[in-house]
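Heads up, one of the protein chains got dropped from this complex, but the rest are sitting where they should.
Coming up: subunit A.
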Amino acid sequence: MDKTEITQELATIITPYTEEKTALESLDENTDFIADLKINSANLVDIILDIEEKFSIVIDNDSMAQMLTVKDTVRIIQNKLNAG
């Protein structure tokens, strides 16, 4: 899976957790989950769990700690997919 495909899947996962539709439509690698999409911090866990289910990967706590932007999240998903 390339970066574009992962980003598209990620956008679908994020959709139910944000009301910032404009930020979602213009989502790119610099989009920040909290600053731009105003995602509630308790819902970031849901996004991590959805990612684990969708991509069949396990996100450890050290990786989770870095997952605040689209760019870092896509990088971590890609690394986990390649490692698997």
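Operating definition for what follows: a contact is a pair of C-beta atoms (placed from the backbone, for glycine too) under 8 Å apart; a residue touches a chain by one contact, two chains touch by 3 or more; residues count from 1.
One rule holds in what follows: contacts and distances are computed from a predicted model.
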Hidden chain of the complex, named as in its UniProt record, picked from "1,2-phenylacetyl-CoA epoxidase subunit A", "PadR family transcriptional regulator", "FAD-binding oxidoreductase" or "4'-phosphopantetheinyl transferase domain-containing protein": "4'-phosphopantetheinyl transferase domain-containing protein"
Which residue of A:Leu10, A:Ile48 or A:Val70 touches the chain not shown here: A:Ile48
Positions on subunit A contacted by the hidden chain, ascending: 40-46, 48-49, 52, 61-62, 64-68
